[in-house]
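As structure tokens, the structure follows; a few thoughts come after it.
Here the complex is missing one protein chain, while the rest keep their positions.
Chain naming follows the written order as A, B, C, D and E, and within any one chain the residues start at number 1.
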């Protein structure tokens, strides 16, 4: 099994609802390093997993949708805790949609799985993995 | 599959028995960065894998048991090489016990697996993974 | 010249005023890794720069004042752009005050200088250095 | 499941063929951090995954074959794009051969799987995993 | 004294002349992480050291001149060993020229010094510092 990973980042504000979150119930923020990993069994005819230029561009388009914003004001996330693990799924699902539409090239349709890791600090991170 | 990871660290002394260890047979020491990863299929009702505050507290309780000590003097480790990979299992098994006892909250009983990685330097680390 | 550095972090929301900030004029947020460096010419009688336990505790008290908050709502920062470089100075000046008051121990009065670095992401950071 | 990982690095020149590579079609180069991970179900009688000294030595022998070279001039790679993911497989397969020949010790024959990750920068890396 | 740092990277091929370089006399390559640090005594009217957007853009323009190339073929470097420390100076001097021409904004003329660090691997890096 092969994989490649590319890293981007976002800087967002948000707040959480629920006693479990303690002081993080207040409006605060985070820099999330966003690592997107693409997996496949065999390399394509160019000897790669996926065009890293397209992977970077499409991940960048997704992070641009989230970046420099207060996630509490995003209607898509109304009533939802935008936890690090949840946001990892948001990014992964949006990448999967773009792959399905061909945005990462025809070859990317040979990808078998995807995972996204968001680092919220040097001491905490979260991941979501899914099949394609 | 979702996961979250939290990082702590310990600073311990120990020595190894067996020719394979070369100079590490002498009493020496290590800083281990301790990364504990918690996995589950679906997020809980707070939209998280586990209460990160409780996860950090319980991991901290386990690292406190080991920290600033000479592991050669710990009766639990008598006659055992406290290799990085072995200590990863020690931490993981102690976390599993605490999860089973409810120390990470009732929701943590929905966790399916656990892995612990100990970094002994910038060029070597070890992991242990187990189901819950 | 000797120094020691300890790392903490904060997760805050804020926004900027001024065209130069582009999309960062919107309410967003950041995780700042906060590195505080303490300098002195000679070690003290314990052979250290400063009590690392007290340094960590006092840095933690300062980061707790800022953490999990929207800096736009802090009256101390009214009308001010809370840039990374500005916040580095805020942390450094608050540490200097605590040192002057003896919170890092009498020995800490032998410190000659202080610097604080805030990392806003894996690709950008800022520092402020000052004498004591 | 246990694993240990050791890190080495290589500094090589190469070029790619195919429009997908854009400016990387020109002769350029890379530092690859090379992380080799060894997995097994149970620890051996020394309480380890594999002799880390031998693992480091054998990984070093493989990186020495590649290091400080122009990969375009290596007959083994003629007509092949030496992408990061492809090179991860090259290193993994060469390690597997050495394990099979006993170069990592008799105990290493208990290893069940191997993965190699090559980091080409702080924002991109690739992996290859295989059974043993 | 304040500073901000931004990171970029380049992937180049080159070779060295001189016995001191051993196997690095062969054509090989490197990924250089390029950290550019801008210093000034007082923050500007926007409460920043320099417009980080312009700093990133101008550093990117300089790295683009070097990236994905064989430095041995660059007439500017004819007969010169393009060591990591030398390349740090090349980047710093080119940044200084752009600052002098106003490419980082009028405010950037208040900068007092510049340093550039190039990381050639996880175990080696080099810097060059200069006044402005």
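As a convention for this text, contacts are C-beta pairs under 8 Å (C-beta built on N, C-alpha and C of every residue); 3 or more make two chains touch, one makes a residue touch a chain.
Everything quoted here is computed from the prediction, not taken from an experiment.
Trainee: Taking the full complex into account, find the residue in E:2, E:38, E:68 or E:128 that is in contact with the omitted chain.
Mentor: Hidden-chain contact among the options goes to E:128.
Trainee: Contact with the hidden chain only, please: which chain E residues?
Mentor: Touch with the absent chain occurs at residues 18, 20-22, 80-86, 88-89, 122-130.
Trainee: I need the residue numbers on chain C that touch the omitted chain, in ascending order.
Mentor: Per the touch rule, chain C residues meeting the hidden chain are 1-8, 43, 46-49, 51-53, 105.
Trainee: Extract the touching residues of chain B with respect to the undisplayed chain.
Mentor: Residues 7, 9, 11-14, 23-24, 26-33, 67-70, 120-123 of chain B touch the chain that is not shown.
Just so it is clear, only the chains that are shown with their structure count from here on.
Trainee: From chain C, what is the lowest number of touch steps before chain E is reached?
Mentor: Minimal hop count between chain C and chain E: 1.
Trainee: Taking each chain's centre as the mean of its C-alpha atoms, which one ends up farthest from the centre of chain C?
Mentor: D
Trainee: Please tell me the distance, in whole Å, between the geometric centres of chain A and chain C computed from their C-alpha atoms.
Mentor: A distance of 30 Å separates the two centres.
Trainee: From the C-alpha centre of chain A to that of chain B, how far is it in Å?
Mentor: Each chain's C-alpha centroid was found; their separation is 27 Å.
Trainee: Residue numbers in chain E touching 2 or more other chains?
Mentor: Within chain E, the residues that touch at least two other chains are 7, 122-123.
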